[in-house]
Each structure stands twice: as C-alpha cells, then as structure tokens.
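All protein chains but one are shown at their positions in the complex.
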Amino acid sequence: MNKFEKFSFDGDRTAYPNKKADGSLDIDLSSHKYIKVWQGPNHPGITGNMAVELTVCGDEVVEAKTHVGYLHRGFEKLMERRRYIQNCPLVCRVSVPEPDYNEFNYSTCVENLAGISVPDKALWLRTLALEMARLQGYLMWIGGAAGTLGFGTVGQWSNYLRDLVLDRFEELTGGRIYHIYILIGGVRNDIPVGFKQRMLDNLREIEGFMKDIRKVLFDNYVFKKRTIGLGIIEPEWIYPYGIVGPNARAAGSLNDVRKDYPYGKYSELDFEVKTSKQSDIYARAYLRYEELLTDIDLIKQILDKMPDGGEFMANIPNVFNLEIPAGETYVRSECTRGEYGYYMVSDGSGFPRRVNVRGPSYTHAVALLERMLINANIADVAQIMVSLHTYPPEIER
Amino acid sequence: MSLEDLYRKTTISPDGEEFEINPIEDYFCTDKPEEVKPVQNILEKFYNWARSESIWILGFGTGCGAIEMRPLMTPRFDAYRYGIQWRPTPRQANLLIISGYLSTKTLKRVIRVYEQMQNPKYVMALGSCTINGGMYFDSYNTIKRLDYYLPVDVYVAGCMPRPEALLAGVVKLKTLIKTGMAEGANDYANRFDWYKTNQKAVILNWDMPDYNW
Amino acid sequence: MFQKIIEKINLKYPIDVVSKKSDKLMFLTVHKNTAVNTVQYLKDDLGFKHLVLLTAVDFLEQGKFQLTYLLNNPDIKIDIGVRVLIERESATMESAHSLWPTIATYQRELREMFGIDFPDSPGVNDEFILEGWNNTPPYRRDFDTKAFAANFYHQRNSRENNDPSAHMKKNLYPNE
Partner (left out) sequence: MGIIKDIVSPFAVWKHFFKEPVTIKDPLNRIAAPRYRGFHQNDISQCIGCGTCEAICENEAIDLVAVAQTKNGDSGLRPRVDYGRCCWCALCVDVCTTGSLKLSNAYTWVDTDGDNFRFTPGIDLKPWDSLKDGYTKAKGLELYPLERMPMQHLHAHQRDNSFIEIMKGYSKEEAMAEADRCVSCGICVAACPAHMGIPEYIKAIREDNLEKGLQIMYQTNPLVEICGRICTHKCETVCSVGHRGEPLSIRWLKRYIADQVPATDYYRVLNQDKVEKNSRKVAIVGAGPAGLSAAYYLSKLGYQITIFEKLAQAGGMMRYGIPEYRLPYDQLDKDINYILSLGVEINYNTTIGTNVTMDELHANFDIVYVATGLHEGRSTRIPGTEHANVYQAIELLRKITENKPIEVAEKIVVIGGGNVAMDITRSLARLQKQKYGKVQTIATSLETEDIMPADREEVIEAREEGAIINPGWGPREIKILNNKIQGLKVVQCISVFDENKRFNPKFDESVENFFEADMIVESIGQGMNLSFLTEKYAEQLEKDSRGRILVDTLTYQSSLPWLFFGGDIIEGPDVIHSVANGHKAAKGIDNYLNSIQK
C-alpha cells in the first residue's frame, strides 16, 4: 500500500459520505477525506453578508450548512417599542433591495387591524411602487446571476438600468433605496408632473437592453452549458421546503400571490403567471427574465389606467395617539422572491405586540439551499445560491 | 471556526505520523501591530500621492449600504476613473468600507478582515449607524459607534449615503492621504489595547487570537 | 367553507377558540398536546400543505407563549392559523419537523430568540442568528433592548431632554 493510498478517492465520489446506521452522515474530518470550506461572509460568491459552511470531498459538496445572523438587527423586537407610524421607516430596512414590499405589508396589516380603508388612487400608486420595486429587484438579480459566471457586461448594463428605475423612485418618493413611500392609510405623494413620460422612456430603454441581455446571456453557449440541468428543484420539494415565487414556478407550480390573493390593483391588470417545467438554474433565470418583461408591461398598464388626481391618503386618526384594537392578521404580497408576508398581533395599545416577517429567503436560503448543495460541485455553489435569489437580511431580520 | 479548533490537539499527518499542534501559535502570528512612522520627506509625498490614487476597496458588504456599491462600480457612476477598484480579498485591499450597521457577529469578522489587510489601510464608515447607532440605536445586536472598535478615517452621513456621497467620501479620503492625515492604521497600533478592550467587551465569544493577520 | 373545516377538525381534535378574520383567514386555538396532530391533520387530510410560518407571541402578562402555525391551502386559497398557548416557564413544545423539513429552521429560531425548546428537532440547539448570547432570549417581552443597548454599547450621548411645557415654565413662570 502506497502511503498516500488511504487518502485517495474512488472514482465515483457520489458514494461519499458513508451513512451511519442511524442515517446521519459519517463525516470524519480527521480521516482527511473531507475538508471544510467557508464561503462567506466576505466572499465574492455569496449573496450578501451570509456564509455557507461547505464540507467537501474533492470538489464535491457533501454537506452544507447556512450561517446567518450577520445582519441581525432585531427588527421584530425594535418594532415592539415603536408606535405604529414610527415603524413605517423601520420596516423597509428589513429587505434592502426591495423595501416597498415591507412597507406595503406592514401598512396593510395596520390598516386591516385598525379598519382604515385606503383610497383608490393610493392603491394604484402602491401597485406602481411595488411593480417598480420588482423591476429593479430583477434587474439587480440578473446582473448578479450573470456576474457569478463571469458575464460582467450584463451586470454593467443591468445596474445602469436599475439606476434608471431608482431615478424614477427618487422622483416619485424622495428616496433612492429606502422609499418610505407607503404609509398607513395610503402613500405620501402623488406622481410628479411628467413622471409617466420619463418612466415610459426608461422602460423603452430597458426593453432595448433586455433584447441584448437575451443574446448575451440566454442564447449564450457558455451560460447554457453551465446552467442547464444543474441545481434542480424537484417539484415534490415545493411544499415540504416551503418554496415560493419563481423558484416554485420554475418547478411547475402556478402559485402567484398577485393572482391567487389579489392585492392593490392587480385584479384590474392583465398579466399571465409564467411557469416552467425544467426547474434548473437556466429555467429559473429565464423565468425571471420573462417576469421582468411582464413587469415592464404591468408598469405601462398601471400608468395608463391610473386616474389623474384624487386622494392618495386616507383620513387617518392622529398617528401620535393611534391605538389598534386587539387582534391578529397576516398579509402577503408577491415580491421577486415569492410570497412575502407579515404577521401582526396587536394588543390594544399604541405599539404592536408582535410583528413577524416571513421572507421567502427564510426557507430558500437555509433548508432548501442546504439540501440543494449536497453533491453539487464546489464551483457551482455560488450559481445555485444566486439562482435561488436570496436576500440574507430577510432571513435574520 | 469554533473554539475547539483553537485548542491544542493531536493530529495525524498524511504520512501517518502523529503530532501535536497548538493552533494559536502554529497558525497565527501573535505579534502586536506596530506603528509605521511616515518618512518626513519628498518620498513620503510621492508615496501618499500613489496611495491616494489607488484606492482598492474590499468587496465586503457588511450592511445595507453595500447595495449602493454596485451602481458605483458600474458605468453610471464609474468609480474606477477615480482610481478606485474593488478586490475580493483583504490581502489586496487598502480601504475597508463599513457600509452601515454592524452586528456583533459581523464585527468579529470585520476585525479579522481589517487586521488581515496590509498597511497602509483606511476605514470609511457609511451612514448614521456607524456614527451613533442610527435606526438601531436601541438594538441589542448592533454596535453604535464604530470608532471604538476600528480607527475610522472618514465618515459619510446618510441612510444610506447615495453613490455620489460615497464617492465624495473617497475623494475626501484621497485628500487626507495626500496630506498625510489618514493615520488610522497607526492609531490602531498605538491604541491597540484600548481597541481590544472595547472589542472584547461586545464580542461575547472571543474565540480567536488577539491579533491575526 | 370554514364551518366545514371546523366541523371536520372538531370530530378528531378539540378546538377552544375560533376567530375568523376574513373569508380567507381564520385562527383556531387548540390544546397543546393535540396541536401537532391537528396541524398534521390539516396538512395531510384537508390540503393545508404549505407552511407559511411558525412563530411565537409572548403574552408576558398571562405567563404564556402563543405559538402560531400559519398554514395555507393552495388549492382553495385559505389560511388557517393554529394557535397554541404554552406555559412561559420552561417552555417546551413538540417538534413538527417530520411534517415539513423546513420547520426545523423556525424551531431553531424560536429556541434561540424566545427560549422555547423543541426536543428532537434537528439542530435546535445550534446557534442560528446570535453568537455567544448569554442573556434573556431577546424576543421575550421582559428583555429591554434599549436598556441593554445603552449599557452594553458605547454611544455618543449628550442628548438633551427639553420638554416644551417644562421649558416654558422654567423661562416664563418659574415660581408659580
């Protein structure tokens, strides 16, 4: 026996790791067959400030463990000691790239519990803000997804395009990233003069670039080679792992909160829920690309159908003294990653008793990712992770 | 890494030889950082000019402010024309941007990252959170003022600062470097014990060497 | 719709309180020892197969934790929140990880943030979000985060507390 022989591997490495009698993995680090690799928190191939602890055998992952908590600020605790209105600026920080869904869900929770009805115009403006948030969220994602495979150009374009949407956000809401546009009872301002035309100009530019992105990414041999057939989500995982949004729809599901539980003005808009069967990285990416085009169409529809003028804020009681009768509610909306939900319990005081944020990444980035990374190649970890479209801050809040 | 990994232990080499290792001594250099005194002559001015024109930022998004870095490194704002670029590893970077709030869990990683960076190195703090706690002034998990834990050269106000403001921060840092005033790294070396006391006060499971680079 | 579901559950497991919030959302309070069975029944037999969330609410005044299993039936598009009240002292609850693998994450978080134990749940005692935390679990109501932050972290203080009416009294009618 060669002295290195006991460290060499069989040709078929899928045999590793062996399982113990009770079904758990038999990973003995001192056997030198396995090595632990940390991907993150400071790593270019990670989606934000989180980490994946990989146990690899050669270049194959045999066990993965997600580590979160690097961005934990204790929102749910902080909300309990702030008045209902004071939480409006706070909640948007829960999910940095798409703050509007937090604002919408939070405000709707309070409105449900307090019995405030929102004016029609405000619903249109909310829908507009939410769709713009989806659009810029997808634009940011597509750049990141291409970037993990080295397609830097797409990232250069998509970040520019996202910036155009942010410019419109800035004009509409007064903020680039944190809009704090949706308040309890409505929104903070009407659309400015000339907004519609500028938005349409931007959408046209985005559509033009989208054609190029299709050519450079989805019709690209390298991209196809690296993504097709990789990172498959089995359709039967959808409910056990709580998979929602594009990740579930690429696996054949038709669940879309906008269609199933219409909120805002989605019931008056015409759109189709995109779905796919392949359920690999390519399918998910392409589905998001299609949804991005749907978003552009939806924004155009919203701008067309939005009434001019009208109240954008309900007559709400004094926010300093706002107290809400005891009760509980759950409000969901469809963000780029899927079902985004807020569960709120009030106890009759001026402060929420409990707010729980259900971010889609909570299940995607922990249980599902840990499952999907098993037997993946270490070079594909970043891609698989990005293809799930996870935002760490909404996991730990 | 966990605490057990730092304990003295016996291991088997690939040759089958058993030997004992003490990770703290064997894997890390335990020397304290030392002050590097600037050379007071024309050469130092040249160095400072060169340093100021090659700001290499560590691509570590510690908080929400990191989201504005992508627009900054892409064509719209194109920070590269200011001599700025992003690097994936602390060994290659000389500017650490703390983009907003720091949870104690991240602070621990940030300290390691900072100590692993090579001199000359600078720290830029973004947003209210690094100045006085910001929105999370009452959070149990985030530090309130960064300058107790790392030497901060430049603060940029905002929540979060726009890419333009971030760029203005870098431009300010460049002037500081050129005038020889960005001496954060030396401050860290001089007041090393003070910084360590503060760091250890908030990081509950200190399971790493005092200084590791 | 809800009436039928309630009748069906009632045949098997007792329900204490029913509070209907809307046509799409209802909350049930069930007993602690039949809670996981009720959830399983809803999941397996009534089509509530999507676990939306599992979370806890601290009712410090009553000395209880309320656990909420929010389940969704994607076919008929209805949500049911199953509420369980458990004692706050040495809080323990049966684990439901055999129903959904992903619930282990929720239980791990509850263990860390509320101190509710779920024996046998995989990795329930591993640190999830916090690191080295040795205080009261932070989401409990009796943990005062502001006081903790003020004592534990360095802050730039020197905030002035001037109440307008007190300040006006001081300046306009100090002796009255």
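We call the chains A, B and C, going by the order they appear; numbering starts again at 1 in every chain.
Convention: contacts are C-beta pairs under 8 Å (C-beta built on N, C-alpha and C of every residue); 3 or more make two chains touch, one makes a residue touch a chain.
Quick caveat: nothing in here was measured; it's all calculated off a predicted structure.
**Q** Based on the whole assembly, the unshown chain contacts which displayed chains?
**A** Result for the missing chain's touching partners among shown chains: A, B, C.
**Q** Which listed residue, A:Ile46, A:Ile85, A:Ile182 or A:Val386, touches the chain dropped from view?
**A** Touches the omitted chain: A:Ile85.
**Q** Just name the one of B:Leu58, B:Met73, B:Leu150 or B:Leu167 that touches the chain not displayed here.
**A** Of the listed residues, the one touching the omitted chain is B:Leu167.
**Q** Going by the touch rule given at the top, which residues of subunit A touch the chain that is not shown?
**A** Per the touch rule, subunit A residues meeting the hidden chain are 82-83, 85-90, 153, 160, 167, 170-175, 178, 180, 183, 186, 188-190, 192, 212, 215-216, 219-221, 224, 311-313, 315-321.
**Q** In the full complex, which bits of subunit C touch the chain not displayed? Write them out.
**A** Touch set of subunit C with respect to the missing chain: 156, 159-169, 171-173, 175-176.
**Q** Just the residue numbers, please: which parts of subunit B touch the chain that's not shown?
**A** Residues of subunit B in touch with the missing chain: 75-78, 81, 125, 128, 130-135, 137, 145-147, 152-159, 161-165, 167-169, 171-172, 176, 181.
Following the convention adopted for this analysis, only the chains that are shown with their structure count from here on.
**Q** Measure off the straight-line distance from the CA centroid of subunit A to the CA centroid of subunit C, and report it in whole Å.
**A** Chain centroid spacing, subunit A to subunit C, equals 23 Å.
**Q** So, what's the distance in Å between the C-alpha centres of subunit B and subunit A?
**A** About 29 Å, centre to centre.
**Q** Roughly how far is subunit B from subunit C, going centre to centre by Cα mean, in whole Å?
**A** 37
**Q** Which parts of subunit C, given as residue numbers and ranges, touch two or more other chains?
**A** 130-131, 138, 143, 145-146, in rising order.
**Q** Among the residues of subunit B, pick out those that touch two or more other chains and give their numbers.
**A** Within subunit B, the residues that touch at least two other chains are 105, 138-142.
**Q** Under the stated contact criterion, what part of subunit C meets subunit B in this complex?
**A** Interface residues on the subunit C side: 130-135, 138, 143, 145-146, 148-150, 152-156.
**Q** Looking at the complex, which residues from subunit B come into contact with subunit A?
**A** Counting only subunit B, the residues touching subunit A are 11-12, 14-16, 58-64, 66-68, 70-71, 74-76, 88, 90, 101, 103, 105-106, 109, 113, 135-136, 138-142, 159-160, 162.
**Q** Taking the touch rule as given, give the residues of subunit C at its contact with subunit A in the complex, in rising order.
**A** These residues of subunit C touch subunit A: 21, 24-25, 27, 49-53, 55, 57-58, 66, 68, 70, 74, 77, 79, 81, 100-102, 104-105, 127-131, 138-139, 141, 143, 145-146.
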